[in-house]
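Notes to accompany the following structure.
With one protein chain held back, the other chains of the complex are shown just where they sit.
And now, subunit A:
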């Protein structure tokens, strides 16, 4: 059994322990320990039934921990030592784990970490590596998150919107070191899509697949950022695009539009275009209008200004930009782009330089610096 398959059974194993009477926090700890043991032991000695192995080891861990806790407090052990073997866990149990890990009371970073561990089956070390923090820090973040949701029953219905936001955050984190968070987010969202019948879950999955399909073309030599219009479209993953489009179409046919479906629709229109010049910007603007109605988000308004600039000309784009607050991140970058398209090169160069100082990532900063240099050269 390979590691990704091992990870997939983790939420089901936690659910078994919880149904046997363990509280979520202890069950999750026990399964994490069993998982780490599995990663060590299985390469040399793979078990016949991986899930049963994990359940057995995790349950023993849980009992040991509960016993030492009980003796520390001088109390009787509350759980039965030999529980009946549970039936195959219902999918509902796994779904409720999603809700619990992305509980609305948790800060997003904690919810993301807990989701990756309890639903995604990643080890604390892997999560720490992905977020570039020390393992002890990540362990504390997870344990504080679990304390915060202590007493929350697994039986309560959850907030799917929060779950989707957490998965979206994880996806956008990309990848640091050996752990590919975008791929993990896709895997977890796939599982979620199999458990639910919500068009927005499908919409988010489609959005992720369509963006993931372009990943190879998004960075050039030395990690340089390649904007959509300049990407080598022959490097786009057509298999992922086809899958994303099919999932999106099925979701849209349900006629319950939401923000993720609308975003995925925009991504699909980009994916459809054989070249940047063939992009259907008029339809993209229409989708931004839908998205704006759904979310009212200022970031959507900003991106819409770019689309309007492509569909109706740079002057129209600048007019749309006038309705956006200049405090929005990337405002200067969008303004620079539209000014360049409108032929105001001097102003565009200054705005690109301003945007580079406000950039929030090194590739973005370097890209905007390069744009400033390029436009300044055109201006002279």
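Odds and ends about this structure:
The definition used in the following text is that contacts are C-beta pairs under 8 Å (C-beta built on N, C-alpha and C of every residue); 3 or more make two chains touch, one makes a residue touch a chain; residues count from 1.
Just so we're on the same page, contacts and distances are computed from a predicted model.
Of the candidates "Biotin-dependent carboxyltransferase", "NADH-quinone oxidoreductase subunit D", "YciI family protein" or "Urea ABC transporter permease subunit UrtB", the chain left out of this view carries the UniProt protein name "YciI family protein". Across the entire complex, the residue among A:190, A:233, A:254 or A:376 in touch with the chain not shown is A:376.
Between the chain not shown and the residues A:223, A:296 or A:326, the one that touches is A:223. Only one residue in the set A:3, A:180, A:312 or A:366 touches the chain that does not appear here, and it is A:366.
From the options A:67, A:147, A:256 or A:357, the residue with contact to the chain not on display is A:357.
Subunit A residues in contact with the hidden partner, per the touch definition given at the top, are 221-224, 349, 352-353, 356-360, 362, 365-366, 369-370, 372-374, 376-377.
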